[in-house]
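As you look at this complex, bear in mind that one protein chain is not there, while each of the others sits in place.
When the chains are written out, they are named A, B and C in that same order, and each has its own residue count from 1.
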Amino acid sequence: MSKLKVGIVGGSGYAGGEFLRLALGHPNLEVTQVTSERNAGDPITFVHPNLRGRTNLKFRRMADLEPVDVLVLALPHGNAAKRFSQFAGLADTIIDLSADFRIKDLDLYKKYYDEDHPAPDLIDQWVYGNPELHREELKGAKRIACAGCFATSAILALYPLLKLGVPQPKDIIVTGLVGSSAAGASATDASHHPERDNSYRVYSATGHRHYAELHQELPGNFPIHLTAIAGPHVRGILTTAQLWIPDGYSERDVWGAFREVYGSEPFIRIVKVRKGIHRYPDPKLVSGTNYCDIGFEIDQDSGRVVVMSAIDNLVKGTAGHAIQSLNIAQGWEETLGLEFAGLHP
Amino acid sequence: MSKLKVGIVGGSGYAGGEFLRLALGHPNLEVTQVTSERNAGDPITFVHPNLRGRTNLKFRRMADLEPVDVLVLALPHGNAAKRFSQFAGLADTIIDLSADFRIKDLDLYKKYYDEDHPAPDLIDQWVYGNPELHREELKGAKRIACAGCFATSAILALYPLLKLGVPQPKDIIVTGLVGSSAAGASATDASHHPERDNSYRVYSATGHRHYAELHQELPGNFPIHLTAIAGPHVRGILTTAQLWIPDGYSERDVWGAFREVYGSEPFIRIVKVRKGIHRYPDPKLVSGTNYCDIGFEIDQDSGRVVVMSAIDNLVKGTAGHAIQSLNIAQGWEETLGLEFAGLHP
Amino acid sequence: MSKLKVGIVGGSGYAGGEFLRLALGHPNLEVTQVTSERNAGDPITFVHPNLRGRTNLKFRRMADLEPVDVLVLALPHGNAAKRFSQFAGLADTIIDLSADFRIKDLDLYKKYYDEDHPAPDLIDQWVYGNPELHREELKGAKRIACAGCFATSAILALYPLLKLGVPQPKDIIVTGLVGSSAAGASATDASHHPERDNSYRVYSATGHRHYAELHQELPGNFPIHLTAIAGPHVRGILTTAQLWIPDGYSERDVWGAFREVYGSEPFIRIVKVRKGIHRYPDPKLVSGTNYCDIGFEIDQDSGRVVVMSAIDNLVKGTAGHAIQSLNIAQGWEETLGLEFAGLHP
Partner (left out) sequence: MSKLKVGIVGGSGYAGGEFLRLALGHPNLEVTQVTSERNAGDPITFVHPNLRGRTNLKFRRMADLEPVDVLVLALPHGNAAKRFSQFAGLADTIIDLSADFRIKDLDLYKKYYDEDHPAPDLIDQWVYGNPELHREELKGAKRIACAGCFATSAILALYPLLKLGVPQPKDIIVTGLVGSSAAGASATDASHHPERDNSYRVYSATGHRHYAELHQELPGNFPIHLTAIAGPHVRGILTTAQLWIPDGYSERDVWGAFREVYGSEPFIRIVKVRKGIHRYPDPKLVSGTNYCDIGFEIDQDSGRVVVMSAIDNLVKGTAGHAIQSLNIAQGWEETLGLEFAGLHP
């Protein structure tokens, strides 16, 4: 089979760079173009030094894009929608890593993104890029709007119990610990190393935008509340979700729920071990991988279930599930290009 | 005034070492004895190298303790109670940094500490060492049972709204991020640097022992749930508490509540800034200090209030509020020996 | 081709675990046995949680080893040599990750390892496992004694100029910054996270054992001095080597030397960029990979050349060059199983 040609728009950021890393190791993909207005003319490895020896590509301007098979948009939010006509003619398959086409409900979009959707007519073309929830729709998809990183960690934690209709008598509280890479590649006061190192900042106590994705994707319409904290690490999200089980619902039942929903998922691992130091999901252990590790613990006194999930925000939260979604869309083995097992320690 | 003579039992651990550091800088205290069975005979600075040039004391054995004015017990949980008769004759004032005498309710103690209380007759002598809640009782106190570190961060976050009787229609969820120093000075597999660095572990999703302290200390008897996560930092706890306000209760009202309850507290700072990168409490900024920084954010749609608190677990969570409590007990200026402002960056 | 069966002795440590990770992803290898006395009976993933979903193997005792094609010894120094008769019958090819068979000179061994060599008759069977210096000898080799990690970073930095006979009028000073994983998987006071985090310790100002390897491997017999510092990171070594060039020797000449010696090496990248933030080797960028990045800077006033090298101590410093050496020994593509590009950021 000849390889599909891939172009990456906005390839100097972390999302685009991560897609590039994964695509360079994918047997069915060939990256032929990567854009960066700021770094046009520079070798890609000037920005992504991990790829030294792996590619000789140079950044080009967006204006110089030529047709490819797959175009990946890794632009700041708003750009994919506003410039979509420019991109639509360039590729049969378009993958957007931004939030632009994730939300189907225009009011919900407006509430969380503070403006009217720039291209409402286009929204219906897009499949929400979460393979575990939308595998069937992704088959053959030509427009994939990849899920947000914190949204992915929260949705994958909450989905099994809600999908199986476990009633939620009390509000669901979700707390996420997010690494600094999630804020992007541009230096800011908040990301200045002397300030960020060793620091924890509650950057979104309430009102996190990814709530819109949870609202759209999760069954049951239960009250869910998000709090997001920026931690001192670079990659990874640890999410704890506080849910509820009814009287008589045992640990075995929760195990059963997770097995039923995720039993055949290639990138979800149920992590719940009785002893040792690796008893529950830890973002350190999925760094660089497409895994979402999920565990849970039950407080039988109150019926509270703490579901924990760990992902790498740039992989399973962004570029990895983009590749996974593309593999599904093309009918390829779902794990192609996503084989990295992660490091220990 | 002549200085009070201080002995520290269990001074090679982090809690004892921190009390020692603070006591060495306290104008009214003179540390004369520090015990460590393991390090007896070694200079104290062998274990606490920050104190080089500050003290020439050597560790001695517990068996060699001589009478002092103030005896500080920094022993593993259970030891203070079990060996109390040994300590009682040595000092007029005894401060215990362990959990042994914090809990007044014997059943509650048994549930969370998995054994009958070793010295139930002694419990009533002790004042719970949280200055903000027990200042009056601490005046003149001779037995101070210092509050737990995670408990302190949670109680100080929850106290104002609950004390003022703000009704809680929904369960309260508390999530704590705790540094590695909270687990003590003994090397374990879990604390091995290659494993712990860059790692987040939910070490107590449910059933945290400090719940007993919240149950005892907080008004209202509302359902409260704790989840504790070990983060990759050394010192500090960031706690987020999800509480609720009724319709019509404004941000101004919450400000008012915190001001009313904490307005004259020397070590509580309300941190809530509209701009910049230091908008809310961050444990980095209180490292080494006795401050508890507290902030909040309201989700008006749901009446959810996210209260955040940040402390240094070894200072405001352990040795610092021990000193603060002692200052109160002795009728001294409450901030004596606790003047360090903290570092930035 | 049928896969070679691999057994790993001492597989609960970091070196053995890293070999296991790489071997599981190697198309020509099948790991069939992994030993750990301490963890016998436990799933391998209990110790190496990154391998969840990749292997169902359980640890077995050394006494239960069965014959394989390749036996990898990842034991504390001294064990491979002392128990060699036990291992010799089990496999055609044996790879030792310890220091036991690296040093050919018995006096040198005794000086740096403080005992007579336990098996002097066996030393000549072994090839020193540094592919860049011993590629020809490694072809067909059945006994491979893999080079030490700090030694590898230092030797690869120093080799080109010394091999090409650039005279060294002054002593060569080598300083290494080594991550905590290099000290192994056993928890110690020195590796206790609260102590090690954020700390720099000169653990070997003089007398580093790996000097023996430099003495043996490097041409010219110039005075070389090593200082090793433990840094607050987990993986990686950054080495700076202070060498000298004669008058008239230009930057171009040094470029030429590195190109001549390493121009066709698959895992050495010369990193020397004029602008940007990634101008020189950084161990962060080779984490998890088999790369050794090498750069240099010249002080024309003094003829000093600072050569910098960066490796992952567990990969290019241990398990990675073991795999690379095995690939060479077997006549396979040298990069098999070593394709991971590393992460950014």
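Methods note: a contact is a pair of C-beta atoms (placed from the backbone, for glycine too) under 8 Å apart; a residue touches a chain by one contact, two chains touch by 3 or more.
Values in this document were obtained by computation on a predicted structure and should not be read as measured data.
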- Task: Please pick, from B:Pro131, B:Gly148, B:Gly288 or B:Gly320, the residue that touches the omitted chain in the full complex.
- Result: B:Gly288
- Which residue from A:Arg61, A:Lys139, A:His192 or A:Arg259 sits in contact with the chain not drawn here? A:His192
- Message: Please identify which residue in C:Lys3, C:Lys163, C:His215 or C:Arg304 touches the non-displayed chain.
- Response: C:Arg304
- In the full complex, subunit A touches the hidden chain through residues 14, 179-181, 185-189, 191-194, 196-198, 232-234
- Item | Hidden partner chain, residues of subunit C it touches | 170-171, 173, 175, 177, 189-190, 194-195, 197-202, 205-207, 223, 225, 227, 229, 231-233, 236, 238, 240, 242, 276-277, 279-284, 287, 295-299, 302, 304, 306, 308, 310, 345
- Note on the structure: Against the hidden chain, subunit B presents residues 14, 17, 21, 24-25, 46-54, 181, 185, 198, 234-235, 269, 271, 273, 275-276, 278, 282, 285, 287-289, 291, 293, 339-345
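The rule we apply is simple: only the chains that are shown with their structure count from here on.
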- Item | Longest centre-to-centre distance from subunit C, chain (CA-based) | B
- Turning angle required so that subunit B lies on subunit C, C-alpha fit (0 to 180°, nearest 5): 180
- Note on the structure: Residue numbers at the subunit A-subunit C contact, same meaning over half shared and different meaning under half, come out as same
- With chain centres defined as C-alpha means, what is the inter-centre distance between subunit A and subunit B in Å? 38
- Distance-wise, how many Å sit between the C-alpha centres of subunit B and subunit C, to the nearest whole number? 45
- Message: With centres defined as the mean C-alpha position, give me the subunit A-subunit C separation in Å.
- Response: 35
- Query: Using the touch rule from the top of the page, what residues of subunit B touch 2 or more other chains?
  - Reply: 189, 194, 197-198, 232-233
